[in-house]
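A protein chain is absent from this complex, but the other protein chains hold their places.
Chain naming follows the written order as A and B, and within any one chain the residues start at number 1.
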Amino acid sequence: MALDTSNKREFKVVGTRVQRPDGIDKVTGKAMYGADVTAPGMLIGRILRSPHAHARIVSLDTSAAEALKGVKAVVTTADLSTPEDDYFADIRDNCLAREKVLYDGHAVAAVAATNKHVAKEALKLIKVEYEILSHVTDVDEAMKADAPIVQEGRADESVHEGWSQNVTSHFEFGHGDLEAGFAKADKIVERTFKTAATHQGYIEPHACLASLGTDGRGELWCCTQGQFLVRTKCAEILGIEASQLRVTASEIGGGFGGKTTVFIEPVALALSRKAGRPVKLVMSREEVFRASGPTVSSSIDVKIGMTKDGRITAGQAKLRYQGGAFPNGTVEFGSQAAFAAYDLEAVQTLGWNVMTNRPKEISYRAPGAPMAIYAVESVVDELCQELSLDPLETRLKNAARKGTLSSYGPTFNDIGLVATLEAAKTHPHYSAPLGKNQGRGLSCGFWFNFGGNTCVSLNLNSDGTVGVVEGNPDIGGSRASISMMAAEELGIPYEKVRTVITDTNSLGYNDVTDGSRVTFAVGLATIEAARAAIKIMCSRVAKIWGIDEEAVVWEDGCAKPSGPNAGEFPPMTIAEIAAIADNTGGPIAGHHEVNADGAGVSFGVHIVDTEVDPETGATKILRYTVFQDAGKAVHPDYVEGQMQGGAVQGIGWALNEEYIYGEDGRLQNPGFLDYRIPVASDLPPIDTVILEIPNPGHPYGVRGVGETSIVPPLAAISNAVSRATGVRMTELPMSPPKLLKAMSER
Amino acid sequence: MKNFHVSTTINGDDAEFICTPDETLLDVLRNRLGLTGAKEGCGTGDCGACSVTLNGRLVCSCLVLGAEAEGAEIETIEGMADGDDLHPLQRVFIDKAALQCGVCTPGILVAARSLLEKNPEPTDEEIRYWLAGNLCRCTGYDKIIKAVQIAAAEMRSV
């Protein structure tokens, strides 16, 4: 559905800062999250997890646990189904280990008991005999020929002979003659970077309440970014029919991609089926860190050539991502995103996905892009330093724009990178003075954005108010944005619309809340559903007036006669139409189902000032400004919120956040004490500048805004640190011990 | 484990519950009393999502035993609004979009109220340090700090 350019639209609701509909529930403690519900006869579930990074399960004896008073069910992988598809089998084997445990924290068995004390005692009674196997957690180590093999025979056809079996897929993108490009360069910089695995760090641990009968009929309440995907996966893993499992998404306490799969939900359902009672299963924070889905760690080589006047002649990146103990495809996104901000004659990216003895990776905000772009933006910055070029001017000189053949294949349509860079250039932040030990860095960021399967119903109530039914959990205020777009299209006040997120039996399939797709795709479907309802309303009014349907137009929430009939009848309001719908043909509703494309890529630029303590290596963020193209900011507050939140997650990634594994392959920091996400006192205000370069693929010009903002901070901060200290860091996080050591070796 | 019978005051009302000796105040609020506004984000005092006040002091309810509540005065998020009349902090948090997912919000509101009772005119830095034990992963804290300032100014003017 294309941008509505017929007459430049003046928005009445879109672009304002209305109150979100779930606000009162969330400030009063009434909102119901994953762990906030109970059911009659409910049991408490608990999962036994592997203490080993890699081991064969020689024997598993649950009899003593089953015999314990108060234990109502014990399940292992034997209680799950056998999906044909590897994709589902992997998820099943991640939920409960089969034959081998593949990482510290891998689930082995689970119990359901009358209370948490019994559940805890029952776990102690489960006897597991392990044969410990050698393990590997580092991506480069895992690629070596003699590395311990995490799983045999999992490489797909893209992987050439000779690689370790831990390499499961390979990707290649680019165009042009690299050799010729590098030959034209005055300066070539080649560097290797490493980034640690990080976790989404949502504050709400995974939680669910499951009820499943032996007849395969079930109810599942859980915190998820996508109830439909949960249903599909659970049905496959439990061997039940999708129609019989109704999944309801709770309010969700953060996700950032981490709640786009299942970890405990199939286990809770299996326990419930066996016990014949509802089972509540809630992860502890330690379980979240050990056994949910952090993002990849990476090892990346980047080589870029530049002329003296700052034109990039060629760029190459080799990206190696480990995604835990199962195959995954995140390196594909990284390989595509690495050079997306540049208009290049010669570019190549090569990516390898690698298995290690770590938890199975799942999406984290712009999955795969932050580390790839960090590596590229660091090398671009180093070239600017070497050639004494302004880093912003240099990016402008090489910036991708409309018509650019992107590094990953498509030719860009209207994109906002140049506008964003120009805004950064003229912003007072870019020219503000700096003090001693201070440095300013910047970086571009990019994310593809996504559309996908979307289904919306819009129901007109008899009092003229409107209910929108959609299927995407609201993770950052999307119910407000969707209601705003419905109100805008219908020409009625925002307050007259209520949007609810429904369960899997009440609406067609919707893809998960990911890829920054909701405001774009659900918004688009909502606008179309509103148009469908308008069409029906106009036809009803035409009938009443006795004129042609085409002679009725919709303006400002009213049907009006037009053309030769203009002024002949007084306009009919939506409330008047609704009130007599019984007599004009019955209930009025609009629907729209679409697999949306045209999401429109998103670019951002971040500027950051840092100060580094020369005696301790501590980095302080002094000032931070985010510039990002939002297409059209439907609710500017929540657009800013996405820009700020992503920036701060990136700040954490750059400075302190990391998965730390010991020699024994065990995670050493499975808690918020030592997995150090930024706290309020670590940060300055995060200033934002929203650019609005309309996305041609959306009627209001909307682009996704949720993910791009996590991409630039990594390089922006590294570049700022480099300018503050004279040290180029090539490893993230730039924790104080690493930075102090690098400074002392300067 | 022997159960305890505990009599306490929650949001001004008498409350009684039984709990095992190892149950935390958070467990009791959520599982015994149906007050699920306080959240368990970590269970170890690192995230602040379970913040309540105990005898006027801000605490993590996950770091208090239920048995310790005997005779105490406890205030939770459920007692912050006066019926439909929201506390200025609650209202401004909605007005200024100081929440996204909202799961940290009850803890942050309870903590912010506790700050403003002690210090009606805090600097940004004082707010940031006071709230350092309340993790928020969505907002980057910016709008939270601004909302607390706006609410504080409003509360000073009445």
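The rule is short, and it goes like this: a contact is a pair of C-beta atoms (placed from the backbone, for glycine too) under 8 Å apart; a residue touches a chain by one contact, two chains touch by 3 or more.
Keep in mind that, in the parts below, contacts and distances are computed from a predicted model.
*Asks:* Mind telling me which option in "Glycosyltransferase", "FAD binding domain-containing protein", "Cell division transport system permease protein" or "Heme exporter protein C" is what UniProt lists for the chain we can't see?
*Replies:* "FAD binding domain-containing protein"
*Asks:* With respect to the chain omitted from the figure, which of B:Val28, B:Cys62 or B:Leu116 is a touching residue?
*Replies:* Once the missing chain is taken into account, the touching residue is B:Cys62.
*Asks:* Check the options A:Ile188, A:Ala242, A:Val553 or A:Ala618 and report the residue that touches the missing chain.
*Replies:* A:Ala618
*Asks:* Which residue among A:Lys120, A:Lys144, A:Lys308 or A:Lys543 touches the omitted chain?
*Replies:* Considering all chains, including the one not shown, the answer is A:Lys120.
*Asks:* In the whole complex, what residues of subunit A lie against the chain that is missing from view?
*Replies:* Residues of subunit A in touch with the missing chain: 120, 284, 286, 615-618, 655-656, 660, 668-669, 672-674, 676, 678-679, 681-682, 735-737, 740-741, 744.
*Asks:* Please identify, in ascending order, the residues of subunit B that touch the omitted chain?
*Replies:* 1-2, 4, 20-22, 24, 43-46, 48, 51, 54, 57-60, 62-65, 67-68, 111, 114-115, 129-134
As a working rule, only the chains that are shown with their structure count from here on.
*Asks:* Hey, how far is the Cα centre of subunit A from the one of subunit B, in Å?
*Replies:* 29
*Asks:* Which residues, counting only subunit A, touch subunit B once they are in their complex?
*Replies:* 17, 19-20, 22-24, 26-33, 35-36, 117, 200-205, 251-256, 282, 284-285, 475-477, 635, 637-638, 640-641, 644-649, 671-673, 677-681, 683, 685-686
*Asks:* Within the complex, which stretch of subunit B touches subunit A?
*Replies:* So the residues of subunit B in touch with subunit A come to 1, 20, 30, 35-44, 46-47, 49, 76-78, 80-81, 86, 89-91, 93-97, 99-106, 109, 124-125, 127-129, 131-146.
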